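Showing chain A:
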Amino acid sequence: MSTTLAFLGEFGNAIEFIFNEHESPAGGARVGGLSETWELMWEHLKLSGAAMGVACAFSVPLALWLGHIGKGGFLAINASNVGRAVPSLALIAFFVAYLGVGFTNLVLALVLLAIPPILTNTYTGVRQVDRETVDAARGMGMTGAQIVRRVELPMALPLIFGGIRISAVNVVATATIAPLAGVVTLGDPIINVNTYGDEGRLAAAIVVALLAVVTEVSLAALQRGVTPRGLKLDRREATT
Partner candidate 1 sequence: MDGLSLEVPAGEICVLVGPSGCGKTTAMRMVNRMTDITAGDILLDGHSVRERRPAELRREIGYAIQQIGLFPHLSVAGNVATVPRLLGWPKERIRTRVDELLELVSLDPHETRDRYPAQLSGGQRQRVGVARALAVDPPLMLMDEPFGAIDPINRERLQNEFLRLQREIRKTIVFVTHDIDEAIKMGDRIAVMQQGGKLAQYSPPAELLMYPEGRFVEDFVGADRALKRLALQRVRDVDLWKAPLVRVGEPVAEARAKVADSEVPYPLLVDGDGRPLGWLSEKAMLGERVERELRSNAEPVLELDDVLRDALSDLLQEEAQYGPVVDHRGQVTGVLSIEMLSHALRTDPDQVPHGADAAA
Partner candidate 2 sequence: MTSVLAQLEIRERTDSCVADDGFCPDWIADNLDRYVDPFFEHVYLTLVAVAIGFAISFALALVAYRRRWLINPVTQVTGILYTIPSIAAFFLLLPLTGRGKTTALIALVSYVLLIIFRNVLTGLDNVPDEAKDAGRGMGLTDRQLLWRVEVPLAVPEIMAGLRIAVTTTVGLATLAFFAGAGGLGGQIFADITFRSNVVVAGGLAVLLAALLDGLILLVQRGITPWTRAVAAR
């Protein structure tokens, strides 16, 4: 019973940390409060957004093309398997060690992290489009590009968004350890606990968790939104 109360108490403190400023345990600076929370979150979102933007801009057209011409399947499908085997911490450490710290380098690392699920899911999404439908489109006189734009892409959208969703959650989660590479995101209170204190750390954990869940839920809703009503969908996605 007392553990539960203590537990609740700690959570209480953490939530309070988000809203009010405190004296830093390390002395000197003021930490906590809404504006700081927002600053950290903004940096977090900036980083994640940049990485997702680049990853999508790269992977989606590439995978659409590969899926359309039916080549490169082995690469596209196993990209996820390979990507999964590389721990995010190792990836970031690798970039820091070889390219140094900084926003750009970190974005690059996160882009690499984000690409595989988007690539695999987009490719699979295009391949899953009924061959007969594509054939009919070709028979009607559509060029390759038109087929991609008007037939394959719309029908692959649900799976594409599925891949984007998976990547987005991964990137948001990994951006938590960005402070290791010099970018100060919501992970700072976790990594630099001495500056923020235990409540700060717990507060950051809560915010990060919420952010991840919100990302997941909103993208899931978006995915449902782009699913054409007539399309009977397989509930699971191609990769996790």
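Just so we're on the same page, a residue touches a chain if its C-beta (ideal position, glycine included) is under 8 Å from a C-beta of that chain, and two chains touch if they have at least 3 such contacts; residues count from 1.
For anyone wondering why these and not others, all candidates are chains of the complex that A comes from, given by their letters.
Computed from a predicted model, the values in this text were never measured in an experiment.
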item: Chain touching chain A (counting every copy) in this complex, out of 1 or 2; value: 2
item: Contact set on chain A toward candidate 2 in their complex; value: 3, 6-7, 10-11, 29, 81, 84-91, 93-94, 96-98, 101, 169, 172-174, 176-177, 179-180, 182, 184, 187-188, 190-192, 201-202, 204-206, 208-209, 212-213, 216, 236, 239-240
